[in-house]
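Of the protein chains in this complex, all but one are displayed in their positions.
Moving on, here comes chain A:
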Amino acid sequence: MKLVLSSSPHQHVRRTTDQVMRLVLYAMVPGVLAQLYFFGWGVIVQMLIALITAVLTEAAIVTLRKRDIMQALQDYSAVVTALLLAVSLPPLLPWWITMTGSFFAIAIVKQLYGGLGFNLFNPAMAAYVMLLISFPAAMSSWIPPAELASHAVGLSDALSVIFTGFNSAGYDLNQLRFGVDGVTMATPLDFVKTQLGQGYTYSEAIGQAQFTDSLWSSASAGWTGVALAYALGGIVLIQQRIISWHIPLSLIAGVAVTATFLSMLNSDLYGSALFHWFNGAVMIGAFFIATDPVSASTTPKGRLIFGAAIGFWTVIIRTFGGYPDAIAFSVVIMNMAVPLIDYYTQPTVYGAKRAVKQTEGEP
């Protein structure tokens, strides 16, 4: 009787790569729902555009590279990339910009480097940075949260604006961005930055409409809710052992330490840790973006350094840089540092420590 041979171990834990990716998608649900609630249907439309583009791009390039299409698509990595990019984009971004970004993420950042597991940069963030630099105006055209907006944006409005530039009532994107007070609404981070630039103090800036009626003084309408929802999903991921706690915790700590340090230097000029945590993309970045295993550091110590450095850069760029948010920049910067970090943070192997001296026995 001929027996079939295989290599040990013969037993495997029942969680495969596609299962990991699917669990990440499930964990995004609370955050997406929060975005849907606060910013309207635009986010769903963006997700669909990005998803379709990403999957088609992945299929096309895998075909060109003569690899197994089904295997490539079944790992859900393209889906995760597309959705992470989509939720980062302004909800009413013109469709072609989203498509460009999604294509760039898959074709250039991921597949040109060799596909899953080989990309140096986080595809979603690299694409986001590319879009932000290429289309700065469009990329900062966030609409106000529903409670502050003068015009509610329904599904048909969202579709219409995204694909034609105007909603059914004939308003264009800039008109839709008016707040209830008739002023164009910037994102909280953008707003505070502008205010500080105009000579207002930080506490004056967060006393404005966007920050009133919230859970705490520096929490902004809509944005804080979204951040909390993503944090919730992230905690589920840690609990499910999909991601390790190292990167999220160190990233959040890095933001806190840097922000607190600056705030202690001058609380009029620099935002508090809470302000930085719950405005902008710190939470989704900490749990969903920086934890992308492919482009993150892999050693336990390295992950702590990686996360903390992202937190540090985020606050520094937000405070001193030209852009209001900086998670994408920080992640891309630290992606570049990963090989170096990994090299210098190799764990000590068993028995490599100095041998324990025996207390006796020497004749």
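In this text, contacts are C-beta pairs under 8 Å (C-beta built on N, C-alpha and C of every residue); 3 or more make two chains touch, one makes a residue touch a chain; residues count from 1.
Just so it is clear, contacts and distances are computed from a predicted model.
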item	value
Listed names "Ion-translocating oxidoreductase complex subunit C", "Sulfate transport system permease protein CysT", "Amino acid/amide ABC transporter membrane protein 1, HAAT family" or "Winged helix DNA-binding protein", matching UniProt entry of the absent chain	"Ion-translocating oxidoreductase complex subunit C"
Contact residue for the chain not shown (choose from A:Q19, A:T63 or A:N266)	A:Q19
Contact set of chain A toward the excluded chain (per top definition)	1-17, 19-20, 71, 75, 77, 115-118, 244, 293-294, 296, 298-300, 303, 342, 346-353, 355-361
